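Could you have a look at this structure, given as structure tokens, before my questions?
Removed: one protein chain of the complex. Kept in place: all other protein chains.
Moving on to chain A:
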Amino acid sequence: MSITTLRGRVGVTLPAGLTRHLGLLTVLLVIGAVTAVNSPAFLTGTNLLNVSQQVAVTAVLAAGLTLLMTAGGIDFSLGSIAAVTSGVVAQLISSGVDGWTAALAGVAVGAAIGLVNGSVVTFFRVAPFVATLATSTVLGGVALLIIDGQSVSIGDHLEVLGFGEVLGAVPALVVLASLVCLAAGLIMRWTAFGRNAFAIGGNENAARLAGIPVARTKLLLYTLSGLLAGLGGVMLVSRLGAASPGTGGLQLELTVVAAVVIGGTALHGGSGTVVGTVLGVILLGVVANALNLLQVDAHYQDVAVGGVLLVAAITNHLRGRDRGTTR
């Protein structure tokens, strides 16, 4: 079961990007295999497309959070930002604004909230955990206020996004989520901004002394995660056709954080990959789907997600200790 021994035996010949997530990949395949054996419905195209659509929103939020957490930050308000933006978009559309304009406005609102989070953390030096927990609570209430506690329908606006298909088969939401994850991966690998996130998360003092614009990078990171959360909100409302109480919020937030942690991003910053995060998102989606198909009591879902998260967190800690970078 140990990932390190697994890496030691097999890892030499595989590319580094893959070996790092070998454990996660194995778990994913095992769960997939077990489910496929027990439920013939699992490996059908319809079901897999369904799963991919369900995880698309989580993936978009998780991509932003991966960057942020790599830089040592955290944002607990992403789910609430998604809830607020879906409400804003729905209200704008129902008051006669064009669907795409409303969507743009929603994304902008998300970015603006992210900027506020970033300013509180960067300039007032509030611990990001506390600051974003506070904004999360505020935004949870604001989201309900915006839609007045009722479902607000958007009719057939944004149908292209919510139900459209690219090449006649792939849902537009999945394409969008893939593009976002690809972009996030490229940013983390090839841009100075992305690499600076690693340096800041790894040692903020050293990064500052090396002349890296720490404050600006952090602000930008919070804004970016807010923007992606806003995009997630737009995706949610386009798929559900309405903004309703209980959309997004804490449940979504916790799934996102869990996915990023399962994907191997260090909670204390300094390391993380989008590939891992995507695997984490898919794993959580597959687990939920498998429990559904196997007709396990729905209450076990939370137990399963929590269990996976706990195992992943322990594995990450042990791996960090192996490399001597826990300090």
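Everything below uses one rule, namely that a residue touches a chain if its C-beta (ideal position, glycine included) is under 8 Å from a C-beta of that chain, and two chains touch if they have at least 3 such contacts; residues count from 1.
Assume contacts and distances are computed from a predicted model.
> Per UniProt, what's the omitted chain called: "ATP synthase subunit b", "Aspartyl/glutamyl-tRNA(Asn/Gln) amidotransferase subunit B", "Arylsulfatase" or "Sugar ABC transporter ATP-binding protein"?
"Sugar ABC transporter ATP-binding protein"
> Which candidate, A:I212, A:L254, A:L293 or A:A313, sits in contact with the chain we can't see?
Per the contact definition at the top, the residue touching the missing chain is A:I212.
> Touching the absent chain in the whole complex: find that residue among A:T26, A:T44, A:T191 or A:Q251.
A:T191
> Could I get the residues of chain A that touch the absent chain, sorted low to high?
Its contact residues with the unshown chain are 189-196, 198-199, 202-203, 205-213, 270-271, 323-325, 327.
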